[in-house]
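Just one protein chain is left out here, and the rest sit where they should.
Right, chain A next:
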Amino acid sequence: MAIINNRLTAEQYEQNFSDIHPPFDSREAALVEANRCLFCYDAPCIKSCPTSINIPKFIKQITTDNIKGSAYTIFDANIMGAGCSKVCPVEKLCEGSCVYNFLEELPIPIAKLQRYSTEKAIEHKWPLFQRKPSTSRKVAVIGAGPAGLSCAHVLSREGVDVTIYEKESKGGGLMTYGIAAYKVTPEFCEDEVNFITSLGGIDIKYEQELGRNVSLAELQANYDAVYIGIGVGVARQLDIPGEHLLGVEDAIRFIYDIREKGYPSIPVGDKVAVIGLGMTAIDAATQAKRLGAKEVTIVYRRTQAEMPSTEVELNLAKLDGCTIIWLASPKEIIGENGQVTQLICNVMELGVPDTCGRRSPVETGETITLNVDMVIKAAGQVPYEGLVSSHAITNWNGKIAIDGSCATNIPGVFAGGDCVNGGKEVVDAVQAGKDGAKAILGFIKSERANE
């Protein structure tokens, strides 16, 4: 067993990482589905979208060949509507509440239709939005992820000049760095960021990290308000023996490298264990398989009923040939010569429900041993507790505390997205950015009134 890169041919990589949700081939194909939409009133799909995209409206606009209007309807509610059409777990959001489900019929492929309109807008660089005249107000946004970009776009449309400080060399945040490449390509992510900033009034300063290249105090001094959208950081530690061994990887780092360095250069084991069963775990497991790992085993300490991943995602892993072991919790990683050779797991059973109503796994006393040469940790991500605390920002285990108007404990400093909620979907972060922008606009207005 060995962890090696370059396991496949160029054609195999190409095939394994091609778009998993192909777009409609033609207008006619899109119209077949768009015409199925019932145009519900007070539609359940809208209410199930965290950004409340007017879905029946944008679909109706496809049927009337008003694709510009359709794209505007989407982007007006969700400026990352193109990316969300590829990464949203729609089966538990819009498509999951499509009324066709009651008829045991396939729901409207909302995501695919959303992609149809938004991709045209991005491809043709349609100038769908106009900035209001500059108000000469300035806002700093920390983090060019979904929350930060969404916040910046709303602010800039209202005539606010926005500067985004981004620690990476590209914008997009989790979309660019944290999602399987077969869902969104790096090229797409770049186009999406460019589409957002094409509005004007948004200046992204790359490789500028809070606490390293730029300080909160400095931003507070130079801007009318600050929005923090820094997301969450590295994967949660397992806190078990052997975690330091070579071959133990952080899923976020693993996915980041795949997207940054190119498929052939990413080493992967023969037999890989993935810890956890959220979206990131699925993305890590499937991509390990697609990079050429012979066996990939997902280890989850609860059962399918409690998994954070959707069934669609789980099926993706199963179809890729990944094995899932339910009710198994990592106990120890064994190594030889500093290299992972085995993962020992406690066999669990479900106990009484916890405060959230999820039944907690408890050890049975039995163990199982997996022969593996690579362990990918994907049991959730940890907020930047040290960074947040060092700036005296009130937080809950690193998650920034905000009030009903997105304000932190520091006047003029607002926050939203994963750094507040601990890690949810891209679409949730986009809505958080909109909420933050609205709060900041109110704050700026009241400040001006007080001047």
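Note that in this section contacts are C-beta pairs under 8 Å (C-beta built on N, C-alpha and C of every residue); 3 or more make two chains touch, one makes a residue touch a chain; residues count from 1.
By our rule, contacts and distances are computed from a predicted model.
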Original post:
Can you pick, from "Extracellular solute-binding protein, family 5", "Peptide ABC transporter", "Multicopper oxidase CueO" or "dihydrouracil dehydrogenase (NAD(+))", the UniProt protein name of the chain not displayed?
Top reply: "dihydrouracil dehydrogenase (NAD(+))"
**OP:** Using the definition of touch stated at the top, determine which of A:L103, A:A221 or A:A305 touches the missing chain.
**Re:** A:L103
Original post:
Of A:K47, A:K125 or A:K261, which residue touches the hidden chain?
Top reply: A:K47
**OP:** May I ask which residue of A:I4, A:L38, A:L246 or A:L319 touches the chain that does not appear here?
**Re:** A:L38
Subject >> Contact footprint on chain A, counting only the chain that is left out >> reply: 31-32, 35-36, 38-45, 47-48, 63, 97, 99-100, 102-103
